[in-house]
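Note that one protein chain is taken out, while the other chains of the complex remain in position.
The first chain written gets the first letter, and so on, giving A, B and C; residue counts start at 1 in each chain.
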Amino acid sequence: QEPKAGGAINAVIQPEPPGLMLAMVQNGPVQMVSGNIFEGLLRYSPKLEPQPELAESWSVSEDAKTYTFKLRKGVTWHDGKPFTAADVLFSLEMLKQTHARARNNLAQVDKVEAPDDYTVVFTLKQPFGPFLGIFEVGSMPMVPKHLYESTDWKTNPYNNAPVGTGPFMFKEWQKGSFIRLVKNPNYYEKGKPYLDEIYWQIIPDAAARSVAYETGKVDVLPGGSVENFDVPRLSKLKDTCVTGAGWEFFSPLAWLWLNNRQGPLADKRVRQAVMFAIDREFAKDVIWNGLGKVATGPSASTIKYYTDDVPKYPYDPAKAKALLKEAGYKGEKIRLLPLAYGETWQRWGEAVKQNLQDVGMNIETIATDVAGGNQKIGDWDYDIAFTYLYQYGDPALGVGRNYVSSAIAKGQVFNNVEGYSNAEIDKLFAEGAVATPDSKRKEIYEKAQKILVEDVPVAWMLELQFPTIMRCKVKNLITTGIGVNDGFKDAWLDK
Amino acid sequence: MKQFWKSMLRSPSGVIGLIILLLAISVALFGPMLFPNSPWRMVQRPFLPPFTLATVPLGTDALGRDVFAGMIFGARVSLLVGMVSTLVALVVGVPIGAMAGYFGGRVDDALMRFTEFFQTIPSFALAIVLVAILQPSIYSIVASIALVSWPPVARLVRGEVLSLRTREYVQAAVVTGQSNTWIILREILPNTLSPVIVLASLMVATAILLESSLAFLGLGDPNLISWGYMVGAGRTVIRQAWWITVFPGVAILISVLGLNLIGEGLNDALNPRLSREGR
Amino acid sequence: MLSFVAQRVAKGVIVLLAIVVLNFFLIRLAPGDPAVVMAGEAGASDQIFVQQLREKFGLDKPLPEQLFIYVKGIVTLDLGFSFRQQAPVAKLIGERLPATLLLTLTAFAISLVLGILFGTFAARFAGTFLDTAITVFALIFYAMPIFWVALMSILLFSVTMDWLPSFGYETVGANLSGPAHVVDVARHLIMPAMTLGLFFMATYTRMTRASMLEVKRLDFVKTARAKGLSDAVIQRRHVLRNALLPVVTLAGVHSGTLIGGAVITETVFAWPGIGRLMYDALLQRDYNLLLGVFVICSAIVLIFNLITDLVYRLVDPRIEFST
Partner (left out) sequence: MTAPPAVSVKNLRIALPKGAERPFAVDGISLDLRPGKIVCVVGESGSGKSMCAHALMGLLPDTVTVTSGEIQFEGRDLLKLDDECWRDLRGRRLAMIFQEPMTALNPLMRIGDQMAEMFEAHGLLTPRERRAKALSLAREVGLPDPERIVRAYPHQLSGGQRQRAMIAMALALEPAVLVADEPTTALDVTTQAQILKLIRNLQRNRNMAVMFITHDFGVVADIADQVVVLRHGKVVEEGPASAVFNAPQHDYTKALLAAVPSMDPPARSPLDDQAKAVEVIGLDKTYVTSGGWFREDRRVDAARGVNFNILKGETLGLVGESGSGKSSVARLVMRLIEADRGTVRIGETDLTKLAGKALRAERPRIQMIFQDPFASLNPRRKVGHIVADGPIAAGTDPKVAFDRARDLLKMVGLDAGALERYPHEFSGGQRQRIGIARALALEPEIIVADEAVSALDVSVQAQVLRLLEDLKARLGLSMLFITHDLRVAAQLCDRIAVMQRGVIVELKPTAQLFAAPEHAYTRELLAAVPGQRERAPA
């Protein structure tokens, strides 16, 4: 079908982003909106293969230490200035200070050079397997040097009216109501984008969001913007299409932090009992409405080097009880911290509590909001806590950080909060990141997965799927592994 | 006392209110005995419509939990929160109002500024912040509701005391040499009782609404089921399962209504003018 | 009268300052650190990053110093900078305030006008079926939780009947102007305002009714009848005016409740006002923004109170302009 040009899309954005300057703030909603305004050097297919965006082509040296990117010519910023290698160098400098994930990713980089206006060369300290996976717009957005250089970034006026190279330009933002983007007429890919406008509607209440879709006020509900309970009903509406695609890069994985340091959960058998006690199929079918997949271990199945050749933990309360008895658990109080991200998570917390109580664990739910929960987790002041984290396509980027002992640090809320410390695992992840070739990495990561699943440092729950719901007339909305966050440049309306 | 019950029972609203309240209280007290199962337990398939199975007469919620059991256990929490927080508010508000009204002058000024201060902050907003700060639990909820609801008590009591203080029988107590404490406790406070009781009955109603609003925003005690929690939890699925929100909503409505009717009845029974005319 | 206003304003400023100081500490008592929240949202929360954020927002300074900086700002009418939204608090509140004022004032007006109207009817026909009906409805409205009413009315008017939009302030993307825009906003306003106003309407109905019945018994009503005045004139000129005094007082007291109730209404109807802003700021521990909202809300309440006092004093000649 031939794409048609024109028309406006109304999408929901939840919660309201705190800003749109992607290099400065990197929340989910910020990425979702500014993924249209800013661009990265690469984007990734649903299989997570790199694809050109601002970089036309790239090559890797023999020793896997030098990466050379050729930039696309004729790209201009929304204000008409040309985009060049100088912008790339500036962006990397800025991101190192404002973008925590970019800084970590770039830690392996020894130096970056621009031999000419359209070439950028990265030299690594040592080979780094996942290096080609860090150039997506959310991980490394390009910033206009001419607008930001030698200004106070924090108060730069362009934070409120961001200027990028992307297919859409910022137009207006009625706080609490909507954000409006309009087509970039000078976009370098001829004919794109097809849409004239995008309205991001801000509707704080989940029920109100689904009503807004139902009554035709919005056309797109990006993943996670309505409660799961509503998905089946909305999917059945006329002219409605649902897709689970677009989460391959992030591959969100939900698990329970188990505090390995103290209390009953310091005992591996109790942790295993938790795995056996929780009915994860029920959670998937009832709470997540059949969306997603029961997790088998620390890696989501969409991530490189995933293996399901690991110990299995089916729902088996009897076994859980036996393990608890064996471990000598005597009904000590165990504090459960649900995730304050809406009704689905709350229901899940209640179901897990019930599961654990059924096998004789004495669970007390601690209610907090997101901030309070973070504080408790950061202070290691919990026994069991819900979380879900992105995996970013490669175990070296999104998996290892949760299990290596070097990532233990009080005060932060991700990265090995459980306090798991195993020298072998530390070694495996250290080797895996720099090992070549691929087969070697595969071997290392499979071994790590087996050890981890046996030890149960955390209780893996589900590979989450956040379905995107939209009117069927919206075509080509999701074309990459980054999904809605990658901009609507291919999307068009079949009127 | 007999007089009081007689006039109370003469007002139809008072009678209806009393019946409703008694019903709610007995449900709260005895319901859980008849329903030993935890209301959190998943007993049936999710979203079972009401009136289909005798074991779960009001259907099940999103996790397959019994809505009827939730209603019964919820009565306990809602009524408890309503009554305890009202009591606490009275315990704070009555002495402050009494002291302000009785001693007047600077004491009055200081106490009333203090009260005003609490009244100036929008009460629901303050309650939200307090619960968030103290972390949601039945204690913090009761404390927050009490903290935002005592100022009207203090003001009412102060006003009453202010007018009672100049009554001749209070002066009589002064000239017969009784102490301030005694005068406040024996001569003044008993005579502020009627309006305070009327106000208290309305405060219980308001507190139930407040608790439900907090629970609706996700600031309820996660270990206790309440009507407000049920409405809040059911609101996202209101389209496919109306019963999860409607039944507890109606329960809130009816108990608040009952308390209001009692307030009305009390007003009739305790209003000196009305009861004097009856005499 | 001018001096009365000046005096009240002076007192109000003192109360506001007290509120600032108390809330400053109160809010910081809440567990949770804004820097961690923001880092968490950014998907990265290593220590360096969090520390950077703290420094950026001055959260690493000792509390008294932070308070001093804040109060210094307040005195120069600067409400500070929102960490999370990366914008001056005054600007953020300014963007939302009109919507809240529109909502609360409409709700207030609706509830007052309808409440007095129904109350008058009920009192006029006391004891009849009309009176009973009004009283019963008022009681029911009074007893319904706001959020429940909101949900039910969305179900009824937006989903089932499709009469009214269920969320927002205006039709986004419609680019309306002039009267069409006003109509559009009004259509969006009806449900939230009614929901918010219903409780207060019920209150005023009951209050007006009771107060009118009370005033009816007073001697001067008898005087008016002895003059041979018609019933309508007696009701309007003698009974209603006197009966409204307590309603006015109550209405002033309600301003705080009204703004508080707006939190829920704004959430359910996606109304872009400060109630919602406050709730989000609380969840994100956006201290300055939260404090700013509190200060503004309290200021609004104080202004409301002042206005009702003035109205009261204008209506009732017995009260002199003193405190």
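By our rule, a residue touches a chain if its C-beta (ideal position, glycine included) is under 8 Å from a C-beta of that chain, and two chains touch if they have at least 3 such contacts.
All of these numbers come straight from a predicted model, not from anything done at the bench.
Visitor: Shown chains touched by the missing chain?
Guide: Looking at the complete complex, the unshown chain comes into contact with B, C.
Visitor: Check the options C:R54, C:R206 or C:H238 and report the residue that touches the missing chain.
Guide: C:H238
Visitor: Residue-wise, where is chain C in contact with the chain that is not depicted?
Guide: 3-4, 6-7, 10, 218-220, 222-231, 233, 237-238, 241-242, 315-318, 321-323
Visitor: Take the complete complex as the reference. Which residues in chain B touch the chain that isn't displayed?
Guide: Its contact residues with the unshown chain are 167-169, 171-179, 182, 186-187, 190-191, 193, 278-279.
Everything below uses one rule, namely that only the chains that are shown with their structure count from here on.
Visitor: Removing chain C only, and moving nothing else, give me the connected sets of chains.
Guide: one piece
Visitor: Per-chain Cα mean versus the mean over all protein Cα atoms: which chain has them closest together?
Guide: That would be chain C.
Visitor: Between chain A and chain C, what's the gap in Å when you average each chain's C-alpha atoms?
Guide: About 39 Å, centre to centre.
Visitor: Which integer distance in Å separates the CA centroid of chain B from that of chain C?
Guide: Taking the average C-alpha coordinate of chain B and of chain C, the gap between them is 22 Å.
Visitor: Roughly how many whole angstrom separate the Cα centroids of chain A and chain B?
Guide: A distance of 45 Å separates the two centres.
Visitor: If a residue has to touch 2 or more other chains to count, which residues of chain A qualify?
Guide: 207, 340, 368-369, 372
Visitor: Give the residues of chain B touching no fewer than two other chains, as numbers and ranges.
Guide: Residues 132, 135, 235, 238-239.
Visitor: Which bits of chain A are touching chain C when the two form their complex?
Guide: Touch residues, chain A against chain C: 8, 10, 15-16, 18-19, 21, 24-28, 97, 99-101, 103-104, 154, 159-160, 174-178, 180, 197, 199, 201-205, 207-208, 211-212, 214-215, 217, 340, 368-376, 378, 390, 409, 411-415.
Visitor: Which residues, counting only chain C, touch chain A once they are in their complex?
Guide: Touch residues, chain C against chain A: 30-34, 36-50, 52, 56, 84-87, 92, 95-96, 99, 151, 154, 158-159, 162, 165-170, 172-173, 266-273, 276-277, 280, 282-285.
Visitor: Please output the residues of chain A touching chain B within their complex, sorted ascending.
Guide: Within the complex, chain A contacts chain B at residues 206-207, 210, 227, 229-230, 233, 286-287, 338, 340, 342-343, 346-347, 349-351, 353-354, 364-369, 372.
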